[in-house]
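All protein chains of the complex are present and in place, except for one that has been dropped.
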Amino acid sequence: MTETLIKIQNVSMTFETRKGRVEAVSDFSLDIERGEFVCIVGAAGCGKSTLLNMLAGFVQPTGGSISLDGDIIKSVEPRCGIIFQNYALMPWMTVLDNVSFGPRLKYISKKERHAAARLWIEKVGLKGFEDAYPGELSGGMQQRVALSRALANEPDVLLCDEPFAALDAMTRQLMQEELVRIQRDTGKTVLFITHSIDEALLLSDRVVVMSARPGRVKAVYKNDLPHPRKMEVQISERFLELKREVWDLVQEEVMRSIRERA
Amino acid sequence: MTETLIKIQNVSMTFETRKGRVEAVSDFSLDIERGEFVCIVGAAGCGKSTLLNMLAGFVQPTGGSISLDGDIIKSVEPRCGIIFQNYALMPWMTVLDNVSFGPRLKYISKKERHAAARLWIEKVGLKGFEDAYPGELSGGMQQRVALSRALANEPDVLLCDEPFAALDAMTRQLMQEELVRIQRDTGKTVLFITHSIDEALLLSDRVVVMSARPGRVKAVYKNDLPHPRKMEVQISERFLELKREVWDLVQEEVMRSIRERA
Amino acid sequence: MKNKKNFELWQVAVIGSVGLIVFLTVWEGAVRSGLIDAFFLPPPSAVLKRMIQLSTGTDAVLLRDIRVSAVRVLVGFALSALVGVPAGLLMGISPTMRAFFNPVISIIRPLPALSWIPLSMLWLGIGEEQKYAIVFMGCFASVLVYTTDATMRVDPLLSLAARNLGAKRLQVIRHVILPGALPNILSGLKVVLAIAWTCVISAEMVGANVGLGFRIWTAKEWSDTGQVLVGMISISITVLLLDILFRLVERALLPWQKHGVHR
Amino acid sequence: MKNKKNFELWQVAVIGSVGLIVFLTVWEGAVRSGLIDAFFLPPPSAVLKRMIQLSTGTDAVLLRDIRVSAVRVLVGFALSALVGVPAGLLMGISPTMRAFFNPVISIIRPLPALSWIPLSMLWLGIGEEQKYAIVFMGCFASVLVYTTDATMRVDPLLSLAARNLGAKRLQVIRHVILPGALPNILSGLKVVLAIAWTCVISAEMVGANVGLGFRIWTAKEWSDTGQVLVGMISISITVLLLDILFRLVERALLPWQKHGVHR
Partner (left out) sequence: TYGCSDYTTADKTGSSKTEPQAELTKVIAVGSQWYGHIPTFVGIEKGFFKEAGFDLEWRFIGKSMDRLNAISSGEAQFASLGEIAMLSAMAHGNKRFYWVGNQDIAPGFEGLVGGPGIKTFADLKGKKIGFPFGSSVDITGRTLLKANGLVPGRDVELVNLEVGDVPAVLRAGNVDAALIWEPGFSQLKAVEGMTVLGMDTDTDIYKKFHTMTGPDVLILGKKWTDNDPARAKRFLTAYFKAIDFVKNNPEKTAEIVQGKYVQQDLELLTKNLKRFKWLGAADQAKVMTESGIYGQADYVTEILKNDIKAIPEKPDFRKWVNLEVIPSGSN
């Protein structure tokens, strides 16, 4: 567990807008190990999504560099699969077609890609819904499809941009448990953005707190809570200690960003 | 604090739909005291919103009765102010016009209603945004406008249908604190629907757990946690005990409803 | 949550039929009572009679008119879609293309089909090509604009998701932009199809000897108001039928969309 | 998140001008080189010259044509809005009304303005009233349908919220339905205004002696292709100007909406 997979070095990102330059991320550095589950928390607009977009290769940093497995990310990087908050499923594709969409783009035969997709669909508990369209599914089910679509594309890294924020509290809890199970099964590296400190603590190996805009690393917490993190863990001293520390830091940044905006 | 304000007696609600009859709420009974803060939790689709709509007088129960301050609710009831999850602000009205909309409908003079509205706007921390349109505000700010709009109409009861579900975790926390403060200041009676057990425990005097559809009262918990419910309270034994109990009950109902649907 | 009555389909049909019957009865009554001169507005019964005359017997001209007009509409419309949809996609995808062609398009777009009659006669004479051309010119710019719009409305998140899964530029267009824009392209085409009908009536003013437009214009020359109304009603019915057909096509092409039973 | 180039307004203007210039140059070149016979398509320079001729000197007919056509458009359009908007609101609010009138509306709606010429002449002759009537008939059903649609699209949650604050039925209509439907009503009216222009060209085919439509028709009789093109371009320019005007009205009426700088 000590092999560095992602190396984010002094990355910064400045947008040119009609109203002037916006520095979204500034001098951000972080190493992520293979198989690690890293959560990023931070105030709204602090640059979390921008960071993720750079990792996916959608935009190039204006300063610094990001490397994946030693290669600097220079263009769209399919080795980093993204899961969006709004699922971003193709509404015109059935569940099966959505999940096998990545392999299809690589011209893998229909038989082969459907077989693989079926496995993933089963793994996220959607067996029987292969021919349903996303519009016919609940939010939680759609998020499962998005998860299995990303996994069926066999990425090295899962990038998650507040994937569960749109779900209700109970569905969210179920999805969190599922994600942890799958991550532990597959050993994928996960970078997970969330607004919820509870969620970050339930999921992660490490929690990164970002400063208000321009986003930098404000603090990194090693999350040594034991697995599985059921109710018992959530009552433990250590959980509450971590929660309070993170909360205080985030709160400070939220306040700072509110002050600065006003 | 022992005067009963709302009396819900054996209320049931059956919808006739194209696919047959749907029993949304069945034999629901609950008394709410003046000045009480009651939270209702329950699985998705268990009839929470339906219950709220009956309290607001939008629909009439098909069985049983609801009385407010001794009067049976028979039509739209402005004494029960609603706060929706999606704010439901008039996009074409400024903050000031939105907040003074209720009084305007009662033909109260512009000067008078604007003065009152300004007070409420200040109380929810939006001074300076009187002339902004809702579209120019963040979600949290819009929810504050909705809150002050309801309060400016001087209702006896505040009905809240998952008002904070669309907000991010941090904004949500701030709004929760604000609501508690205002409720304690004004002594309003509040009926608050939520999916989040944490939220219910932070806010309420009592927590009502509803069964899966058709919704009935499954359990009622007296929430005796001390105020203010800052971090210390959330770490306390009692908090965690209540949380686990409620969680188990809700979980049971979620599972039951999932099984029944499949 | 809805405080609106929601009628069942059959209820809508019944109320609608009552509406139609009231409309026709008032019309018939106004003529019979002498309130309106039958020469100025023949009653529905007379129109129906004329309609039957024109669609039965040795030369059932009406059905032939409908067929010929429909062919003209469909050819002109299909041509405009064939050119307009790809061009619109291109303009939707490329901001440069869009900026480049927009001014020219906005000059062509407002021109009524009718205003193309002089030029089209000069260029193409009075044959079928000229009819197609008028329908085409009346439709093309609208198809283009609707398609551009539809393309631009495709959620950019979906393109991002596809690229994240490894899609190349052309694959994004093929697998995301095209199917994503399809619903709005189709509803645009539905609007344009109705426009195409108004164009064919223009096209058939001059140099025609068959078609619903021709039917109306000759009827006018002979002062046969009944026949004018038959022509008008035939347009309505044909457009309504085509609309239903189009909806079926839409349903077949977009199985993933929820199609309301009635608006 | 967007992977699209976003041009500044001035860039759009520059690229668009280049597009227009290329278009005009190709056209001029094709005629000058003899590729196209100038009789069939006069070059832009000739059209411009004709346009100047027609808009200056002792009788500057063109401006008068534009004015007269614009008045006809605006009167017919205003009448259709005056009747169609309230009726559409009513139909949007009441499902019974909607079900009742829908069939009749769907029969009237597909009828081209042109097809009303015979009846309108019979009923109203060839004066201004007849022109207004044709524009009216071409617009009315569309206004009605757009308004009904806009009304039905108002978020029912807003009506609930208003009723919860104590609004009576009429207050809900006045304070929620009306302002809530306004943006979609206005964009519907914008579309219909363009339709109104196509109608006036139909209306001016017969019994007119001034107006842009009349200008095109006489030019055709005289084989004056240059003047035909002047008429067509004048329509385009007028519609574009009216559209800008309409956008300004929209902005003034809907200060709470974000208005994009360019599409």
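Each chain gets a letter, A, B, C and D, in the order it is written, and its residues are counted from 1.
As a convention for this text, a contact is a pair of C-beta atoms (placed from the backbone, for glycine too) under 8 Å apart; a residue touches a chain by one contact, two chains touch by 3 or more.
Given the structure is predicted, the values throughout are model-derived calculations rather than measurements.
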Subject >> Interface partners of the hidden chain - shown chains only, full complex considered >> reply: C, D
Original post:
Which of these, C:Ile126, C:Leu157 or C:Leu178, touches the one chain of the complex that we don't see?
Top reply: C:Ile126
Subject >> Touching the absent chain when the full complex is considered, from D:Leu24, D:Val61 or D:Leu157 >> reply: D:Val61
**OP:** Could you please point out the chain C residues that touch the chain left off the display?
**Re:** 37-39, 121-122, 125-127, 205-209, 214, 217-218, 220-226
Original post:
If you put the missing chain back, which residues of chain D would it touch?
Top reply: 61, 118, 121-127, 130, 206-207, 209-210, 218, 220-223
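Going forward, only the chains that are shown with their structure count from here on.
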Original post:
For chain B and chain C, what's the span in angstrom between their mean Cα positions?
Top reply: 49
**OP:** Check each residue of chain B and list the ones that touch at least two other chains.
**Re:** 58
Original post:
Among the residues of chain D, which are close enough to touch at least two other chains?
Top reply: 1, 3, 157, 160, 163
Original post:
Which residues of chain B touch chain D in their complex?
Top reply: 56, 58, 76, 78, 80-82, 84, 86, 88-93, 101-102, 105-106, 133-135, 149, 153
Subject >> Residue ranges of chain B touching chain A (in the complex, touch as defined) >> reply: 43-44, 138, 165, 168-171, 194-198, 231, 234-235, 240, 244, 247, 250-251, 254
Subject >> Parts of chain D lying in touch with chain C, wherever the complex brings them together >> reply: 1-7, 11-12, 15-20, 23, 40-41, 95-96, 99-104, 106-115, 117-119, 122-123, 149, 152, 156-157, 159-160, 163, 194, 197-198, 201-202, 205, 213, 216-217, 219-220, 225, 228-229, 231-233, 235-237, 239-240, 263
